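Note that one protein chain of the assembly has been removed; the remaining protein chains are unaltered in position.
All chains are identified by letter, namely A, B and C, in their written order; residue positions are counted from 1 within each chain.
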Amino acid sequence: MSVVTDVEQSIRNLRREVAVLHAELPRYGLVVWTAGNVSARVPGHELLVIKPSGVSYDDLTPENMVVCDLEGRVVEGDHAPSSDTEAQAYVYRHLPEVGGVVHTHSPYAVAWAARGEPIPCVTTMCADEFGGEIPVGPFAIIGDDSIGRGIVETLRGSRSPAVLMQNHGVFTVGPTAKSAVKAAVMCEDVARSVHLSRQLGQPIPIEQSSVDALYDRYQNVYGQR
Amino acid sequence: MSVVTDVEQSIRNLRREVAVLHAELPRYGLVVWTAGNVSARVPGHELLVIKPSGVSYDDLTPENMVVCDLEGRVVEGDHAPSSDTEAQAYVYRHLPEVGGVVHTHSPYAVAWAARGEPIPCVTTMCADEFGGEIPVGPFAIIGDDSIGRGIVETLRGSRSPAVLMQNHGVFTVGPTAKSAVKAAVMCEDVARSVHLSRQLGQPIPIEQSSVDALYDRYQNVYGQR
Amino acid sequence: MSVVTDVEQSIRNLRREVAVLHAELPRYGLVVWTAGNVSARVPGHELLVIKPSGVSYDDLTPENMVVCDLEGRVVEGDHAPSSDTEAQAYVYRHLPEVGGVVHTHSPYAVAWAARGEPIPCVTTMCADEFGGEIPVGPFAIIGDDSIGRGIVETLRGSRSPAVLMQNHGVFTVGPTAKSAVKAAVMCEDVARSVHLSRQLGQPIPIEQSSVDALYDRYQNVYGQR
Partner (left out) sequence: MSVVTDVEQSIRNLRREVAVLHAELPRYGLVVWTAGNVSARVPGHELLVIKPSGVSYDDLTPENMVVCDLEGRVVEGDHAPSSDTEAQAYVYRHLPEVGGVVHTHSPYAVAWAARGEPIPCVTTMCADEFGGEIPVGPFAIIGDDSIGRGIVETLRGSRSPAVLMQNHGVFTVGPTAKSAVKAAVMCEDVARSVHLSRQLGQPIPIEQSSVDALYDRYQNVYGQR
């Protein structure tokens, strides 16, 4: 089999995977209407697969996913790609370990983002998944590299796979698209629990050594091998 | 084909579209029981298609939608139209660019409306869709033109397709019924995020120039052409 | 046909109606597990139809509904009736215009009830459905007539079809079981909106004359004739 055929097969699989993963976003209350998306890197190639812009989650199929290069230009597909494609392409270009990116405006996370306030690590779930606080990236608007740069710079200074972009929303990353979706789900859950806790007082901090122990175990022992 | 036949076809299509769009209201938590409705203008005619009054969303069909003239009088249909028909007819009479109107009592939006407080524009989603704060219209009760007038006067002074009527609920408009439904969904999402953010502090304002840039891009670039 | 046959038919219809109406309680988030119930009076007879105690909403059928007399004693059925049967029987004995009763522990309503605080009438929806504030009844525990008496005395002093029993939950009444379910749905919606509004300030009061006008119109004009 030729290399071209392998890429084609890889893209075909990722079209299906990315289309299906979008269903998790409304299921967990992370998005309304069309305001959120999932993408995946095509491994070993300068390509990504992403949601078409402004298309309802009900109408997503493997066929209407869009394949772009890592500058965000359409390579394959009949639709315009998500307006977040350039930001996500920037992430893939600068973080080679990232295989999937998710963007949402999930409500509790946006509440923290609108205040420009990181979510403190006061639950074991947050220590498990994020290894510390969930950080805030800069205010940046679409039109140049500033969103992508803000995501990359913030994530590089943190163990967290999630960043709250100020006044905007959440971007999460992972080795696969599915792991980035998981991080987006966990980010909203943590944002909500800590929000609720803070409404009636101050959550008890968790010592750094416990955060480290929890993070280490969860990354290395949890789940099926 | 005669003009009459074209109108008939147009009404038939809108009956179906308006009936189906109502399913988005409970889906996004914008309504309970029968407390909300969608209408559409019949393009080129002094007619609108609207929900029957007090009928459950489960029981809506193209057939039980009601066709009214722009004074709110029933032209076609076996049911009494929504009690909001007069207000919506007023909107169609005075805002010729409007093709669809939605009314809800979505809970976070009502929370702002009951305080008579506009929703400040502190998220990029709000800038994208509403181009600034979501404004508040006057307190007005059913029985004369005061609700319709309040909606029209408030929307004329704003880029927002949504108005919070004081102590009452939300009215949204758009070039189509679907776009008005989208605005109602986004209005509640913004109302919720900003509510949550304000509960634990003050959201960071977004500069007017950034609001303008976001609004301009979203109105002109987002989605499929 | 004999009188007995008519009663039998009436009971058969109400078994079905009451069983089906229970689905509205979890649908609108008014109950968890088995904590809430619907009952209906058998018109013209000293009988009521009610949910069996502790049975999951998924498992309700016309056949497992329980028929009791208005002292709460089982007349027909293989199951123990809801533990709220005595309170509801008391309501039917003392309020002859009531044809249906609903009991829930819906969360926002319970939040008001636990503080013993009536819900102020600051939305048009509250004026429409409840004609004023939603009142609070006394603290009362199961074992004698005190819950039933508390409901009846509180409702007699109010236009509201809903009462918040202190530290407990909601009881609603109506001419039919369906109208009592509607009141329970609206009660939670109003409880939530006003709760949210109060979290960030003070809702604007609605003048009594407007409350009266809204209530009058909604009771007499809304819906299908």
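In this text, contacts are C-beta pairs under 8 Å (C-beta built on N, C-alpha and C of every residue); 3 or more make two chains touch, one makes a residue touch a chain.
Here the structure is a predicted model, which means the values were calculated and not measured.
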Margin query: Given that one chain is not shown, what are the shown chains it touches?
Written below: A, C
Note to self: Just to verify: which one of C:16, C:45, C:159 or C:198 makes contact with the chain not shown?
What the structure shows: C:198
Item checked: Touching residue (missing chain; options C:22, C:41, C:168 or C:182) -> C:168
Check: On subunit A, what residues meet the omitted chain?
Finding: 28, 122-125, 182, 185-186, 188-189, 192-194, 196-197, 199-204, 206, 210, 213-214, 217, 221-225
Margin query: By the contact criterion defined above, which parts of subunit C meet the unshown chain? Give residue numbers in ascending order.
Written below: 32-35, 52-55, 79-80, 83, 105, 107-108, 110-117, 139, 141-143, 166-169, 195, 198-199
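Here is the rule we go by: only the chains that are shown with their structure count from here on.
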Item checked: Same-residue or different-residue interface between subunit B and subunit C, half as cut-off -> different
Note to self: Comparing chain centres built from Cα atoms against the global Cα centre, which chain wins on proximity?
What the structure shows: B
Notebook entry, point to check: Where the centres are mean C-alpha positions, what is the separation of subunit A from subunit C, in Å?
Noted result: 45
Note to self: Where in subunit B do residues touch at least two different other chains?
What the structure shows: 199
